[in-house]
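Then we have chain A:
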Amino acid sequence: MPSFREIQEELPNVLETNMTPRLELRHICKRYPGVIANDDVSLSIMPGEIHAVLGENGAGKSTLMKIIYGAIRADEGEMVFDGNPIASHGPSVSRALGIEMVYQHFALFESVSVVENIALSVSGKFDLTVLANRVRDVSKKYGLPIDPHRFVYNLSVGERQRVEIVRCLMQKPKLLILDEPTSVLTPQAVIKLFETLRQLAAEGCSILYISHKLDEVQVLCDSATVLRNGLITGTAKPKQSTPIELARMMVGADLPETHLDPSTTSDTPFLNVNHLTAPSDNPFGISLNDVLLSVFGGEVVGIAGVSGNGQAELISFLSGEVLFKGADTITLGGKDVGQLDAGYRREQGLAFVPEERLGRGAVPPHHLSDNAMLTGHRLGMVKNWMIQRGKANDFAAQIIRKFNVKTTGYESAANSLSGGNLQKFIVGREIELGPKVLIISQPTWGVDVGAAAFIRQALIDLSRTGAAVLIISEELDELFEVCDRLYVICQGQLSKSLDRKNTNVEEVGLLMTGLNNNSNSDNSKAV
Partner candidate 1 sequence: MTNSSRREFLKYSAAAGAALGSTSLSNLAMADEVLKVGAVYVSPVSEIGWTKQHSLGVDAIKAALGNKVEVTTIDSIFKPQDAERVFREMASSGNKLIFGTSFSHGTPMQKVAKRFPDVAFEHCAGIKHTKNLGTFEAKYFEGTYLAGVAAGHVSKSAKIGFIGGFPIPDIVGPANALLLGAQSVNPDMTCSVIFLNSWFDPGKEKEAANTLISQGCDVICSMTDTATGVQVAGQKDVWSIGYASDMSQFGNGKHLTAFTLDWSSVYVNAAKSVATGTWKTSERWQGLSEGVVKMSPLNTDIPAAGKAEVKKAQAAIIAGSLHPFAGEVKDQADKVRAAAGGTLSTSDIRGFNWFVKGMVGKLG
Partner candidate 2 sequence: MRFQIERRAEPSSFMRFGAPVYATFSTLVVSSIMFALLGHNPADTLFAFFITPLMTINGISEWLLKASPLILIGCGLAIGFRANVWNIGAEGQLVIGAVCASGVGLFYPAPESTLLLPLMVIAGMAGGMVWAAIPAFLRARMNTNEILVTLMMTYIATLLLSLLVHGPWRDPDGYNYPQTALLPDAAMFELFDPMYRLNTSILITVVAVFAMWFFTERSFFGYKMSVGGAAPLAARYAGFKQSRSIWVGLLISGGLAGIAGMAEAAGPLGQLSAQISPGYGFAAIIVAFIGRLHAVGIVLGGLLLSLLYLGGEAVQLSLGLPSALTSIFQGMLLFFLLASDFLIFYRFTPSPKPTKGGVT
């Protein structure tokens, strides 16, 4: 592995070398119990530079950004801002220096207006009307249209991100940090965001752009630092590198490929949703509106959409965690199951992998054998109300072996596994149940590339044995890789079915914004 310094020498800096870097990190280290999040990380960013920090989930990117912002403290190393070392750091120091950060998960208060949210980050006295005008000015200048008086709970995720960015821009930042900003955006919104960022950079603001998406980094960034397991594995000029080069630095190996064989589908749908309409029972939830969905045996069907458009509500109705009080709306193998709970639906051949692994898909402090039993108890693990521990252990061991779960054994606690390994275990458990229908939400969220490919292949293989597989995901690439058919969900409405071969990212992206829908819903809400 080439060291950071060697690469630095090979690559002359793209920007003028006589300038003082906006920010310089020297030998940053941060250790957590059992893991080194950042190991001797050094990098520098020039004024007006858009610098990417690339890496897979868990590579240490977010930790590094939080160290820069002062939200957490490094164990070792130093930081120099505009040539001056930062002695004692913290978020307030950051703000004073002009460092602003847009988090992956926004910190906005739902029940108050945009301008009131922004007012919370203003120190000293302020006038709400003046502030609202400034918000309007800034948002106009940078092409981030937002009404300062709207309530946050009314805003789409994209709009919320705009609020966060506007909030940062109002402070006239010298360095803006964005943590995976596009994971919640439609393809169209991503293009708009990039325009804004380029405008900012042209004004001299440095931007640190954290991502694991190669294509975006190649389009946007001047330079990139690649992290893997907390270490710098390389630096690059993304516009001059190939995706394969970048991927190799990120993953440490070539990307595995998925094989999608042609499917033969069943005659009748295994899972059918017939005009499901369900008003939300809380003001921040999404109401489902006339959802029509069918999944046949032998195929993989995807539901695309930006999170928070009704996926969670739909999944709960499908899994039986929330019951639906209407006849013949949700059928499983032709049987009306709307009012039957999750346990009963599992008896009928349903399996389900939720988005939340710890606490929903698995019990965090319980060992893997117990977690295998969570849904696997149907496979003869209970006799006369007593647990057959041997069988549970065997089942857990079988999942660990077949699905390559890296662990010390079935006695390990679920919360001791990495995200990817736990996901493999849960997916393995549900597949080993031999389901007729498998519903899986965000199958590879936070999972490393190798494990993700493995999981995707396992899903395809399951469908090819005749099962119906329904994937709900935010990652369009993933859905295009594994699905036979696609639906798009937006504001609680499900699009018509799209054949993967006859659609493309643009069409799906438009549907994600709701622009292609026949309904007259408020389009601005969906972006």
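Observations, loosely collected:
Everything that follows uses one rule, which is that a contact is a pair of C-beta atoms (placed from the backbone, for glycine too) under 8 Å apart; a residue touches a chain by one contact, two chains touch by 3 or more; residues count from 1.
The candidates came about this way: all candidates are chains of the complex that A comes from, given by their letters.
These figures come from a predicted structure and were not determined experimentally.
Every candidate listed (1 or 2) is part of this complex; the one in touch with chain A, counting any copy, is 2. Put simply, chain A touches candidate 2 in their complex at residues 28, 32-35, 67, 73-79, 85-89, 319-321, 341-346, 352, 354, 356, 358-366, 370, 373-375, 377, 382, 385-387, 389, 413, 416.
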